[in-house]
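Left out: one protein chain. Kept in place: all the others.
Chain naming follows the written order as A, B and C, and within any one chain the residues start at number 1.
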Amino acid sequence: MKEEDLFAKKVVEHMMESDRFSQWLGINILEIAEGYAKIQMQVRDEMVNGFGIAHGGIAFSLADSAFAFACNNRNNLSVALDTSINFTKAVNTGDILTAEAKEQHNGRSTGLYLITITNQRNETVAHFKGTCFRTGKTLV
Amino acid sequence: MKEEDLFAKKVVEHMMESDRFSQWLGINILEIAEGYAKIQMQVRDEMVNGFGIAHGGIAFSLADSAFAFACNNRNNLSVALDTSINFTKAVNTGDILTAEAKEQHNGRSTGLYLITITNQRNETVAHFKGTCFRTGKTLV
Amino acid sequence: MKEEDLFAKKVVEHMMESDRFSQWLGINILEIAEGYAKIQMQVRDEMVNGFGIAHGGIAFSLADSAFAFACNNRNNLSVALDTSINFTKAVNTGDILTAEAKEQHNGRSTGLYLITITNQRNETVAHFKGTCFRTGKTLV
Partner (left out) sequence: MKEEDLFAKKVVEHMMESDRFSQWLGINILEIAEGYAKIQMQVRDEMVNGFGIAHGGIAFSLADSAFAFACNNRNNLSVALDTSINFTKAVNTGDILTAEAKEQHNGRSTGLYLITITNQRNETVAHFKGTCFRTGKTLV
């Protein structure tokens, strides 16, 4: 593992420690590298909406955590400006969702990330796009 | 209250009954009318991210519920296709968030809604835009 | 007219002078105020797509000009980061389109604007949302 990726992992572990909502979601960190994050969670009964499928906020929240872990892990505190998500397949209780965040642009003041969410059958259930603003502050 | 608004309210109450994630968020329904919804919740400690402020997924989830309540309440089952959210102000534990969903377009097959989220000081903290697809099925 | 709005108008007139694509579109400036712009154009034959209706790029371009005129007119050079547009009604040759840009958020480093495009029958044909980054440089 490259040194910068080890450091990226350390930054994310620091974030995750106090990220109580990601903890509630049951997020596991699978892989971290500079500008990259891969995380996973399982959908529980208490996460469904009025139609008995996972609330849109669940997939969004998972993607948003992956986005945060990817865009902050160079230790440059970054805040979400504009994010969008497309839902392409319903998500059910028990489904295991994996979110993978890939950096598209790493600018001095802003960044752009694409996050795909797949289920346990490797079907893509949502596509997320996130633009962040880099504050220049450090996290750790 | 107009008859169609009373019916809209009935549809939303039916949705809310089994919407376990909206229940977890602590959402209260303030006002429902055809193509319109106004709902509220208070941010709790377990909703924060690694920076000690509300996770982006919380504001999104509230807006997404308002969107669902507004776009489904003519009893035409509608699913979210594409949604986006802009974050303009940080949200803290204890903040009371109000989401108001207004219909911009009510097409036969699709709909468009804008949702604004304000805090207890009437500051706008997020802007949400949602496009839905109408299935033609009924909810109640 | 307030002094700051007069200045805003001067900045936009300066932008428009060298904005050759807005000139090609035939854009007329109807009203400018701080953080606000209202502009108009007429759709011509050469602006249609393969279906004989206005190309999506025409409505987008009009909205994007309104966005630029609104977000730059405090003389703080701002660049578009993320923009989205929803199309709610087809636009035809001869239609007169009016774009109105309203500021939703005027932050130190970023801004958020909503632009609606209406036709000559006052029907909304598109909704545009734009996030900009403020460079801190001046235009005039």
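The criterion applied here is as follows: contacts are C-beta pairs under 8 Å (C-beta built on N, C-alpha and C of every residue); 3 or more make two chains touch, one makes a residue touch a chain.
Everything numeric in this text was worked out from a predicted model, so none of it was measured.
Annotation: of C:Gly26, C:Gly52 or C:Gly136, C:Gly52 touches the absent chain (contact as defined above).
Which of A:Ser18, A:Thr88, A:Gln120 or A:Thr138 touches the hidden chain is settled by the complete complex: it is A:Thr88. Touch with the chain that is not drawn comes from one residue among A:His14, A:Arg44 or A:His127, which is A:His127. Where chain A meets the chain that is not shown, the touching residues are 84, 86, 88, 104-105, 107, 112, 114, 124, 127, 129, 131. For chain C, the residues touching the chain absent from view are 14-22, 24, 45-52, 55-58, 60-62, 64-65, 68, 77, 79-87.
Chain B residues in contact with the hidden partner, per the touch definition given at the top, are 81-82, 84, 109-110, 131, 133.
What we mean here is this: only the chains that are shown with their structure count from here on.
The most distant chain from chain C is A, comparing centres defined as mean Cα coordinates. Rotating chain A by 180 degrees superposes its CA atoms on those of chain B, with the angle stated to the nearest 5.
Look at where the CA atoms of chain B average out and do the same for chain C: the two points lie 29 Å apart. We define each chain's centre as the mean of its Cα atoms; on that basis chain A and chain B are separated by 22 Å.
Put simply, the C-alpha centre of chain A and that of chain C have 33 angstrom between them. In chain B, 84, 86 are the positions where the chain touches two or more neighbouring chains simultaneously.
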